[in-house]
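I have a structure here, written as structure tokens, and I will follow up with some questions on it.
A single protein chain has been omitted; all remaining protein chains appear in their positions.
Letters A, B and C mark the chains as written, and numbering starts fresh at 1 in each.
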């Protein structure tokens, strides 16, 4: 069941480590089959080197285990809430990549300072507020998902135009049309965060002019996008 | 004798290099068989690439060589003192990983700024004071162990809840239930130190709220921990 | 057709990734056969691992596709304009290497602070101004090339003596006598940018004395150059 999706989720999870985005087991990628309403996600605490198809777990959108012997990622409730609320998402990626997480720990959002950012994110990547004490003591991972959705609703952001969030005191989540796209957005977020952290040494972060932001985003993602091959 | 422990100590020592935590021969991992009271440790000055089981030395807790042709790590007296005083330890790891060592050289402890830290260390990783002149001229490595124990006693810290220390002017030690856990705590310490050093460029380090610290530590280590697989 | 040039362009593109200068597909190298007036460039959005000779596109200097099934790099119009205006160029390299791009995002040129720089660039690597709104909405990539040429003309720079430029809000371009030389200049630019960004933490960038700059550049590139092997 879901063989192709599982293969892509497996490959994206392995790329987390080989790309340097995660150490130990600090990250996970999931993907969804929208027709069947089933999510494939990494099992909890499994190392990336040894991971095989058997280390993936299939969940329905309510979190019931449909297939798999292992516990799903402890962050599963966050993934599921995002799939329920952001219905265009095909894949979600969570890492503790060090520069993006540094921004999280310092409570900073990531404004757009250049075209590397504009190629992936149509404006500022928002910071989601810290969970309060009762939210943490309740269903922590579900409430993490709720705070992400709250952030996008309050700021009027389209999650497919800004496919990333920084969680205060925690780490980033990114997403996309597919598991592999969610991974690529994690690479882009970490690169932009790295440039931001280095720039912060001297000054406030500079802001890209709006017309360059718009152009770079649209040439990759707009209706007349001309980057890449015809699909 | 102690074949399984030796294999794990060997593997953890080799990971020191492949993970980038050490250069040249600047680190060592040991493990203990508590039933027999025997410690397996890397020989001194041996390169990680060429290291085999014959490059490990077996010591009793008083430092007598029980097995092995080579000199044990010059830091052995520190390891042995920690095993004697912190009786829950199963493995100890010492590195000069560059970000943690930068904190050591600057005389800074590492407060908890995010969940990456809280997943491994239940609060601030302490700084152990510099040894004074007579402590250095005496049994230097033994006195290093004594200053670590003094730090934990004075601060009322449980070494299994905060399995790491930063030595002023020197470098970190980490530990855990096993040699491999002590290595993983070195990876976590270095990642958190990297984020701290980068954050220090602008401001004092931010502090994670206590309820998030508690939650992250407990979901991995508490009595109802739900991270990872059932044991 | 152009087999040797294609092989060198392919190899230089693959080096972009293995050297760490680019992530995902954020860069491209091209080369020109000046006799035939034909340019070989990477196809758009193709991954470096899987890239083969079939993933290269041959263009004439007006941008007509002479050979190849895929869309050429979306930056092709920039490359072609540089080949038309800077007639000594044999290869061009574009990356989003993170330290050089950090300078771009902060709107800084790169002065010469040491001999690593002087070995490759005979003085300051200039910053090209941001494109204005109509330039961005028009033929964006062609206008990018025009702003680079404008920068060199206004500053009276010889593009073979300073084979690099930093584009404000965007990223660097480098070039050279061949595709491989353009790649090497990207490595040198990124290294010098890395040292500059790290130095900027404390102070303004220091400036190398003119006589050392001159000596280092000339011993590699002057008429009595004595670095390397006789050609």
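Observations on the structure shown:
Just so we're on the same page, a residue touches a chain if its C-beta (ideal position, glycine included) is under 8 Å from a C-beta of that chain, and two chains touch if they have at least 3 such contacts.
Model, not experiment: these values are computed from the prediction.
For the chain that is not shown, the touched chains among those present are B, C, taking the whole complex. Considering the full assembly, B:170 is the residue among B:14, B:84 or B:170 that touches the omitted chain. Taking the complete complex into account, residues 19, 113-116, 119, 184, 187-188, 191, 194-195, 198-199, 201-203, 206, 208-209, 211-212, 215, 219, 226-230 of chain C touch the chain not shown. In the full complex, chain B touches the omitted chain through residues 23-24, 26, 43-46, 70-71, 74, 96, 98-99, 101-102, 104-107, 130-131, 133, 136-137, 140, 169-171, 197, 200-201.
To be clear about the criterion, only the chains that are shown with their structure count from here on.
Between chain B and chain C, the least number of touching-chain steps is 2.
Relative to the centroid of every protein C-alpha atom shown, the closest chain centre, again from C-alpha atoms, is found for A. The rotation relating chain A to chain B, fitted on Cα atoms, comes to 90°, given as a multiple of 5. Centre-to-centre, using mean CA coordinates, chain A is 32 Å away from chain C. Residues of chain C in contact with at least two other chains: 201.
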